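Here the complex is missing a single protein chain, while all its other protein chains stay put.
Note that the chains are named A and B in the order they appear, and that numbering of residues resets to 1 at the start of each chain.
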Amino acid sequence: MKNLRWSIPLAIFVVLVAFLWVGLGRDPREVPSPLIGKPAPAFRLAQLHAPTKTLSAQDLKGKVWLLNVWASWCVSCRAEHPLLVELAKSSLVPIYGLDYKDDPSAGRTWLAQNGDPYTSSVIDRDGRVGIDYGVYGVPETFLIDKAGVVRYKQIGPITPDALKDKILPLVRELQQ
Amino acid sequence: MKRAVIAAAFLLAASLAWAVKMEPPAQEALDARLKKLETELRCLVCQNQTLADSNADLADDLRREVRALAMDGKSDEEIKAYLVARYGDFVLYKPPVKPTTWPLWFGPFALLVAGGGLWWAILRRRTRMASTPPAVAEEAQARGRELLDEQR
Partner (left out) sequence: MIPEFGHFALILALLVALAQGTLPLIGAAFDEPRFMAVARPAARAQFLLVALAFGCLAASFVGNDFSVVNVATNSNSELPLRYRVAATWGSHEGSLLLWTLMLGGWTTAVTVFSRNLPQALLARVIAVMGWVSVGFLLFLLFTSNPFERLLPPAPEGRDLNPLLQDPGMVVHPPLLYMGYVGFSVAFSFSVAALMGGRLDATWARWSRPWTTVAWAFLTIGIALGSGWAYYTLGWGGWWFWDPVENASFMPWLTGTALIHSLAVTEKRGAFRSWTVLLAILAFSLSLLGTFLVRSGVLTSVHAFATDPARGVFILAFLAVVIGGSLALFAWRAGTVGLGGGFDLVSRESALLANNVLLVVAMASVLLGTLYPLFLDALDLGKISVGPPYFDAVFYPLLAPAIFLMGVGPVARWSRAPLPELAARLKWALGVAVVTALLLPFVLGRWTPLVSVGLFLALWIVTTTIENLRQRIAGSHRRGFLAKLAANSMSYYGMLLAHLGVAVFIVGVTLVKGYEIEQDVRLDVGQSVSAGGYEFKFLGVTPGPGPNYRALTGSVEVSKDGKLLETLHPEKRIYNASGQTMTIAAISTQVHGDRYVSLGEPLANDDVTGAWGVRIYLKPFVDWIWVGAFLMALGGFLAVSDRRYRFAVRRREEPAGDATAPAAAD
């Protein structure tokens, strides 16, 4: 029985190691979104290709859609862009772009050079809509359902795995 | 005509009074309050700096938002709630007290109580021993002296 007391430090350490082991697989820098399961924040912004027209989250109620936050100055966006272009071609889910803290003409040029997968893009010049969506880096992508509720957030570029394992299955489920 | 002029003057005066009442707080006090608040908020880009110190673009934007909210009359709690609604608890350097953080906030106190209990338990055992030192300790001391003598 006496031995039990002396084993307490070891027991605590074993628990600690278990946590550290799990921790190795996590990214401490990643900030999960508190918007999952909540209504997508409202916005009304000018469209990138048609500055006199606006688009709002309200307009997109009734369909499942992706909101992709991008910018012409964003280097990592180039990594995911071909994937988005492919996805757009497959017409599985419409992709709307949020051109974040960008100059509109730079944005239009970038799309012309790299391909435009977006059904429409809106321009968020001062980043306020980005803040409402909890954007802290570019690119980020939100999956929003027919009722306008945020169902998933991809932090960083969309990878083929994330698309296959997380986004597309959820899209199919939500579209039913 | 005269009545209209008097009425207009009255309205003007009233609106001026209203404006005076709604005047924003003194600049220095506001700056100090914002500075203190911003040291309790975490920058999401330069995650090892407070919102007060970070030079990141997003930090600039968020400081602007915070200032706008404060000028709008929002309290510190409301501003924090605004940011937490968008970025989660991660943005607060002082973790909120809720069931998932009870071990964090009450842990140290619990540890102190446990430590105190341990101290008391050890003391009670030793106090009983105070009068007669155990043979084991004596033997160990003797061996120690032996060892030291050996080295001469």
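Observations
In this section, a contact is a pair of C-beta atoms (placed from the backbone, for glycine too) under 8 Å apart; a residue touches a chain by one contact, two chains touch by 3 or more.
The structure displayed is predicted, hence computed values, not measured ones.
Residues 31, 35, 39-40, 42, 47-48, 50, 53, 55, 88-96, 100-101, 103-105, 107-108, 111-112, 115-116, 118-119, 122-123, 125-134, 136-137, 140-141, 143-144, 147-148, 151-152 of chain B touch the missing chain (whole complex, contact as defined above).
As for the chain not pictured, it touches chain A at residues 2-3, 6-7, 9-10, 13-14, 16-17, 19-24, 26-32.
As a convention for this text, only the chains that are shown with their structure count from here on.
Measuring from the averaged C-alpha position of chain A to that of chain B gives a distance of 31 Å.
Contact residues on chain A toward chain B in their complex (touch as defined above): 29, 31-35, 101, 126-128, 131-134, 136-137.
Against chain A, in their complex, chain B makes its touches with residues 44-45, 47, 57-58, 61-62, 65, 84-88, 90.
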